[in-house]
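Note that this complex is displayed minus one protein chain, with the remaining chains in position.
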Amino acid sequence: MEHIRSILGRRLRLGVIGGAPGSFIGEVHRIAARLDDTYELVCGVLSSNPQKALQAGKELGFPSDRLYKTVQQMLESEETRKDKIDALAIMTPNDTHFEYSMAALDKGFHVICDKPLTNTLEQARALVQKVRETDLVFCLTHNYTGYPLVRQAREMIVQKMLGDIRLVQVEYVQGGRAREVQVSPDMPRAWKYNPEKSGPSLVMGDIGTHAHHLLRFVTGLEVSQVSAEVGTIVPNRQVHDFAGALLRMSNGARGVFWATQAAAGVENSLSFRISGSSGSLEWCQEIPQRLQFFPLDGPAQVFTPNGPGILPAAAKVSRIAKGHPEGYLEGFANLYTEAAQAIGNAILKLPHRDYDFPGVVDGLKGLEFIEAALLSSRSGGSWVSTHQVP
Amino acid sequence: MEHIRSILGRRLRLGVIGGAPGSFIGEVHRIAARLDDTYELVCGVLSSNPQKALQAGKELGFPSDRLYKTVQQMLESEETRKDKIDALAIMTPNDTHFEYSMAALDKGFHVICDKPLTNTLEQARALVQKVRETDLVFCLTHNYTGYPLVRQAREMIVQKMLGDIRLVQVEYVQGGRAREVQVSPDMPRAWKYNPEKSGPSLVMGDIGTHAHHLLRFVTGLEVSQVSAEVGTIVPNRQVHDFAGALLRMSNGARGVFWATQAAAGVENSLSFRISGSSGSLEWCQEIPQRLQFFPLDGPAQVFTPNGPGILPAAAKVSRIAKGHPEGYLEGFANLYTEAAQAIGNAILKLPHRDYDFPGVVDGLKGLEFIEAALLSSRSGGSWVSTHQVP
Amino acid sequence: MEHIRSILGRRLRLGVIGGAPGSFIGEVHRIAARLDDTYELVCGVLSSNPQKALQAGKELGFPSDRLYKTVQQMLESEETRKDKIDALAIMTPNDTHFEYSMAALDKGFHVICDKPLTNTLEQARALVQKVRETDLVFCLTHNYTGYPLVRQAREMIVQKMLGDIRLVQVEYVQGGRAREVQVSPDMPRAWKYNPEKSGPSLVMGDIGTHAHHLLRFVTGLEVSQVSAEVGTIVPNRQVHDFAGALLRMSNGARGVFWATQAAAGVENSLSFRISGSSGSLEWCQEIPQRLQFFPLDGPAQVFTPNGPGILPAAAKVSRIAKGHPEGYLEGFANLYTEAAQAIGNAILKLPHRDYDFPGVVDGLKGLEFIEAALLSSRSGGSWVSTHQVP
Partner (left out) sequence: MEHIRSILGRRLRLGVIGGAPGSFIGEVHRIAARLDDTYELVCGVLSSNPQKALQAGKELGFPSDRLYKTVQQMLESEETRKDKIDALAIMTPNDTHFEYSMAALDKGFHVICDKPLTNTLEQARALVQKVRETDLVFCLTHNYTGYPLVRQAREMIVQKMLGDIRLVQVEYVQGGRAREVQVSPDMPRAWKYNPEKSGPSLVMGDIGTHAHHLLRFVTGLEVSQVSAEVGTIVPNRQVHDFAGALLRMSNGARGVFWATQAAAGVENSLSFRISGSSGSLEWCQEIPQRLQFFPLDGPAQVFTPNGPGILPAAAKVSRIAKGHPEGYLEGFANLYTEAAQAIGNAILKLPHRDYDFPGVVDGLKGLEFIEAALLSSRSGGSWVSTHQVP
């Protein structure tokens, strides 16, 4: 993959919204943007508090004429600069993704946005429409698809190494919300416990959409119908903390989905098992440098990044030699770097190409999945088509 | 645990029905009976073909006056012997479990029966009634509960080391029926593909009941309601090969269940994750010598048979020192040996005690679970109470 | 493999020396003998204390005319019986292996003896000579070679799937002697801390010979030369608790050996890595149901007992279907059952065949290895040939 600097003669100029110093996801986005030297972070509004925003910009070393107090100020100022930003990365609470994305696209900036796309289907559909109209790049950071062995799994399925896909299992199990908590406004990420900000289903927005997208990405299939229960298991809580679903996939495959943030002591266990007519694949995010393949005939195989048997689609997202693990940040960076290719391509007005990073339509699919699961759950487990949610 | 020979002054005399030489499960039962030197296998009808039954008896070295051609002949002959058998072990196709169990109990023999208990709820209920009336020992070989670390998991939950149980996951994934097959009468276990013999749902009878019972055994909870899909995914097949279910447990915990025999290349992946308010447990049958405990606070712990932290209820079913793995046969033998204790107790007319091996009521619960899942599946995923299946 | 009962028309009659009820290794031997229904345990002297010996015989249910107080009494009595024992299994402290083995062979009994063969090279050589003269079967229970995947590893090497063997690593790490102990005569296995009984090097006799034999068994190579340090690391102890050695193998391969019983908290980590010109194999006894193969080209493979890719030499020592773990006891039983084949063969005076179980020459090689390592250690690490130890 040719480096963006070679294509454009410069790094892309990036602004950020959200992710104040000390925030988990803000730091992740900034490292991901920096890792492959494809972006130059030139400005940002890292807090909704104007003073904190200014302070954070100084801390990050932004030029003095690019220290902004508000998103609006940043957008208006950048729009008029000769060296204006190419793209905006959004890592704010969920309820603002829509507003900021729309505003950025309106100003002609490409967008890299954290998941979930929006809090409502209506917003998601409007955003899909907007991206189509503006023809700008929109990257949604379902970062787990950036792992080399997730790419390997996908490509093995594309190449029919599993035969016809028949059975799928995906689960995302965390323990981060296993405790009963007294929510106070000044605790970190307090907004998560407020459904108005975090959306109709916290567990689904936080991690369920990751699991759903990972399954779609790897299999190339859509979830057609769900029979689900989504609810709250930890006492004294307003937001959802578990979601189970049976799945019918677009090719007729059957499956099961499980997501929870209430599994005490479990760290970040996002995993899948995919079975086709000629083999099964298993992967877990906690040991992302191992992909197990169980062929119908022959002993189990273990794939490693850049190791033997790795297909080009996977090899191209490893930076280093086999046996040297990469992790979460590198997977996240892979999306940033692929988005940079797309943005460079757009800047140079080259013909459209296919990219591997998730986009606005993937975000819409995630919202449809959430809504279908909630509808099924409310209706006593009946099967709901993801294509028919209102 | 005092050895049965010390209690009775002799080994128990055992007869078997089914399990001809070369059959997987027949050999397993016989090794399990022999392992702890608690039983003496003295007779059996290992085939429904009288000549083969005779031949098998000779091969196993039964005394000449105990070579039988039919079950009826064996039961009638044994009934009148002074040294008659104490117990009968049944390992025949599912549709005959009921008939043979009833006949054995009628003759006053204790019973060790392979799962599933019966093919119909009606039979299961009748058998429960019969066992109650005869007051004989009935052991149902849900053998996975015999693993030391399954006992450890159960006891940790009994002792509230996980706090209140909130979330459960159990899955049993195999690949043994991933291939399309042309069923011929003389293939091994051809009866499995015939629903009249294998019951209303092959995957549920074969492995689903194991997973269901394991979950109940470990958590001490009942499955109260299920929302399920049970079906067939491999083409050209009359029997079920996958089953997914969402679970509501008797204490309000939520969970997910997944069983399939169509996951190409997967061997015998029966596993659970149980989460309570203060920690989670994970175990998989393929590496049964490891039990992972994730406390809410503190690093993950790994328990091993007879290793540090092992509770007496688990230690008593290990035969050897820590670091020396035992396996499937030893777990199976644990049930046989515990049943021997109960039978010895009954022979000596000592007061009833509690035992850890699964019994006839567990078998009934399994049938109720199957029927509830099938009913839910037929009714489009609606929640069905396991207590209300007709 | 045809069952011994079919060959002889009866089980083999076995007597035991040592292994009082409650001893770890005694119970192991008895289960191993029983597991495949090839032996009938008919007598034994389980303790050097005559009263305890009698009591143990009663507990095990030996016939009243076969309750013996001493080994001598047993040997003399059995020698004259029409239904005399076929074989004697010896599981006493190391310093008595020689005496009992010689006595048993003198009376014409086949022998199954626990390792190490003897405490001295001189005894070992005499025993080799004796076995040759008597032409009786002698099985030395280096039980780890009974694991199916150890057989698989060996057969893969025989079939040149690793190419030329170049590098070997074998280690046996335990924590059972990590504590400083005050040795008292009545503690279990107190004899181990007495070099007169346990031999010139406790760690080498206890586990080092297992590691050494495993390496030879798997690779088919001999250790030609060693440069070693053998010593004591836990304070206040007379016996060796660690041994390290560099190895030169008979084909020129190089390697490393490490054995200790002082690694606090480690259970029973016997493992090897063997590398040839076209791939490497790794196995660890704690998870014996997995064998990893790293081919020079292509992804790592994981073999499982009776699973895909398992060669006949390995498959024949699995009793059950893939995915159902067997363990230490089954591996031990495999040696007993193979020894039974050899004994049956000898009884029927059939031509000699090759067997996989370790024998008296393997025991001698173990003693030579111990002596060579000790000699090297005493001489400051210089290379010592195992063929030249005095």
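Labels A, B and C are assigned to the chains in the order they are written; within every chain, residues are numbered from 1.
Here is the rule we use: a contact is a pair of C-beta atoms (placed from the backbone, for glycine too) under 8 Å apart; a residue touches a chain by one contact, two chains touch by 3 or more.
Remember, it's a predicted structure, so these values are computed and weren't measured experimentally.
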Hidden-chain contact residue, picked from the options A:M187, A:I287 or A:L350: A:I287
Full-complex contact with the absent chain, from A:E76, A:E196 or A:E267: A:E267
Options C:L270, C:A300, C:V317 or C:A333, residue touching the unrepresented chain: C:A300
Residue numbers in subunit A that touch the chain omitted from display: 3, 5-6, 10-11, 24, 27-28, 30-31, 34-37, 59-61, 174, 265, 267-269, 285-290, 304, 307, 319-330
Absent-chain interface as seen on subunit B, which is shown: 292-293, 295, 297-304, 307-309
Hidden partner chain, residues of subunit C it touches: 162-163, 166-167, 169, 171, 173, 175, 178-179, 227-229, 231, 233-234, 242, 244-246, 252-256, 258, 260, 262-266, 273, 275-280, 293-296, 300, 376, 380-383
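Just so it is clear, only the chains that are shown with their structure count from here on.
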Chain occupying the most central position, where position means C-alpha average: B
Distance between the centres, which are taken as Cα means, of subunit B and subunit A, whole angstrom: 43
Distance between chain centroids, defined by C-alpha means - subunit A, subunit C (Å): 55
Inter-centroid spacing, subunit C versus subunit B (mean Cα positions, whole Å): 35
Per-residue overlap in subunit B, given as positions that touch at least 2 other chains: none
